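Missing here is one protein chain; the remaining ones are kept as they sit in the complex.
Let's look at chain A:
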Amino acid sequence: MSSNYRIEMKNIQKSFGEIKSLQGVDLKLKEGEVLGLVGDNGAGKSTLMKTLSGVVVPDAGEFLFEGKQVKIDSPKTAKELNIETVFQDLSLCDTLDVASNMFLGREPVKSMGMLIDKEKLHEKSREALNRLGINISSTKLNVQNMSGGQRQAVAIARAMLFNPKVLIMDEPTAALGVKEVNMVLELINTVKKQGVSVILITHRLQDLFEVCDRITVLYEGKCIDDRPIDEFTLETLIKSIMGVPEGVHAL
């Protein structure tokens, strides 16, 4: 019955010491859907997404992936389900080059798996960057010398490398210039056309109206609103974020 949901998260709970970050959150994501996840600072958006990407293990709750119950208890298990994440804090290693960053943890190997196949590594990175229209002069550059936009592009290209089914983007446009924001939004639409389900966390509410199909609002660790994008205006969305959703009774 729930077969066209790619992801269902049920009653996810997580506490850090005294603070209940997530107090039983439900979240559903359809195939090829772009879901906007919003909420004020500390509402639990990033924590919720970290449970989905396996970085944080929830105290309680369950995950259904394409209708089947799954366990996500490490970044590895999330990746095995083709759930990829672009983290807010980028997660790039400054002293490694572009290609090494993109393939971190999944490097192509040769010589019976002993050595990294550097030729293939750089070739495949180049292909992936080209596919997304990202222009970086050399995949051998260390990322520490790059601009914010380039670094973000590398992080997104990395997430897109292995044909994700779910792409989580936590504030992908936070540190970017105007042009770079447009590039990222365009990238999201490209990805969506390929059937990828996207969860987008952002504080730039205007971006949501450009790419999202649906919006879920978190407030103090609870989901208080969840509607298709056309039922929202900027005003009603802001009210929801402030904790007083219009025409919706707290779930």
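In the analysis below, contacts are C-beta pairs under 8 Å (C-beta built on N, C-alpha and C of every residue); 3 or more make two chains touch, one makes a residue touch a chain; residues count from 1.
Note that contacts and distances are computed from a predicted model.
Set against the options "Fe-S cluster assembly protein SufD", "Inner-membrane translocator", "Siroheme decarboxylase NirG subunit" or "RNA polymerase sigma-70 factor", the UniProt name belonging to the omitted chain is "Inner-membrane translocator". Screening A:M183, A:V198 or A:L237 for touch with the missing chain picks out A:M183. Of the options A:I136, A:I215 or A:L237, the residue whose C-beta touches the omitted chain is A:I136.
Taking the complete complex into account, A:S147 is the one of A:N11, A:S147 or A:N189 that touches the chain left out. Considering the whole complex, the residue from A:V55, A:L205 or A:I229 that touches the absent chain is A:V55.
Within the complete assembly, residues 53-55, 74-76, 78-79, 85, 87, 89-96, 100, 104-107, 109, 114-116, 118, 133-137, 144, 146-147, 149-150, 153, 179-180, 182-183, 186 of chain A touch the chain that is not shown.
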